[in-house]
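Beneath this line is the structure, given in structure tokens, with notes to follow.
Every protein chain of the complex appears in place save one, which is left out.
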Amino acid sequence: MTLLYFAWVRERIGLDAEEIALPADVQTVAALLDWLRGRGGGYARALEDLSVIRVAVNQEFARPDHAVADDDEIALFPPVTGGARP
Amino acid sequence: MTLLYFAWVRERIGLDAEEIALPADVQTVAALLDWLRGRGGGYARALEDLSVIRVAVNQEFARPDHAVADDDEIALFPPVTGGARP
Amino acid sequence: MIRVQREDFDIGAEIEALTGGDREIGAVASFVGITRADAGDGPPITAMTLEHYPAMTERQLAEIEAEACRRWDLTASLIVHRHGRLEPGERIVLVVTAASHRRAALDACAFLIDWLKTKAPFWKREETDAGTRWVAARAADDRAAERWQGEP
Partner (left out) sequence: MIRVQREDFDIGAEIEALTGGDREIGAVASFVGITRADAGDGPPITAMTLEHYPAMTERQLAEIEAEACRRWDLTASLIVHRHGRLEPGERIVLVVTAASHRRAALDACAFLIDWLKTKAPFWKREETDAGTRWVAARAADDRAAERWQGEP
């Protein structure tokens, strides 16, 4: 699975992308976030407040119960802030 | 008095501008239109339907009862059709 | 700023001249009207001639621009309107509005172009293969301009 991180999620985790082998019991977006947070360190800091974390599975916004599979591209990022300032 | 004619009013009258000496009893826009129409020919044809004649006195739209004076610039034209086609 | 001219205009150069270097501007809306051949219910238009009353046209354009500046918080605005004979595909009018925020720029631009298309003191004569005719005023356009009464 390819994981992509953007904005302050990227900064806190300290990576912009990584490849992981998905554990068999991680089958949803929510489970993936839990599992990542369990790694501690920057992951725990980045994912401490899930209300400001958005997830895209294969470039589409996905809800917590969305299924994840080993060949997905999954991106974690804060809410988008739009293009320009208003 | 300077009279200016635009669009098909100009074409029917056959002039784009003329200087006239205003008769003493012509004191309003309505009286001026009547007097001009009385000249016959192109004036009568141009002014046969006053519902499609607009008048500006010194570059401001004027109603039939608006006063006219000898040093005014008075323009006669059809309703404006706006800049571009919609 | 308003201009009524026979010559064409350069959109990018006009916008740059109006807004370049002003650090207050966050939004620039613009509108370009182009002459079309499509006449709807008649033969295609081969050319259109815009006649105007220069002193009155310039006065009214300046007034409507001032009205837009009263209604919205604009940093800069420009109206360029062409007159004379225009063929299909030629630019005919440019409106540019600049503001700190997008809503003022967008709304003022729409307001100005609605007014220009319906109330600007121009008369249009259209040429087709069937002859030429003066265009009559359209009630639909008056309604579009009336949308703005009482706003914003």
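Order as written gives the chain letters A, B and C; numbering starts at 1 within each chain.
Following the convention adopted for this analysis, a contact is a pair of C-beta atoms (placed from the backbone, for glycine too) under 8 Å apart; a residue touches a chain by one contact, two chains touch by 3 or more.
Everything numeric in this text was worked out from a predicted model, so none of it was measured.
In the complete assembly, the contact with the undisplayed chain comes from A:75, out of A:13, A:26 or A:75.
Only one residue in the set C:2, C:29 or C:135 touches the chain that does not appear here, and it is C:29. Within the set C:37, C:55, C:69 or C:137, the residue that contacts the chain not displayed is C:37. Within the complete assembly, residues 10-13, 15-16, 19, 21, 23-38, 88-89, 100, 102-103, 105-106, 109-110, 113-114, 117, 144 of chain C touch the chain that is not shown. Of the residues in chain A, those that touch the hidden partner chain are 4, 6-8, 56, 59-60, 73, 75, 77-86.
The rule is simple: only the chains that are shown with their structure count from here on.
Centre-to-centre separation of chain A and chain B, using mean CA positions: 74 Å.
Chain geometry summary: the mean Cα position of chain A and that of chain C are 49 Å apart. In chain B, no residue reaches two or more other chains under the touch definition.
Multi-chain contact residues of chain C (touching two or more other chains) are absent.
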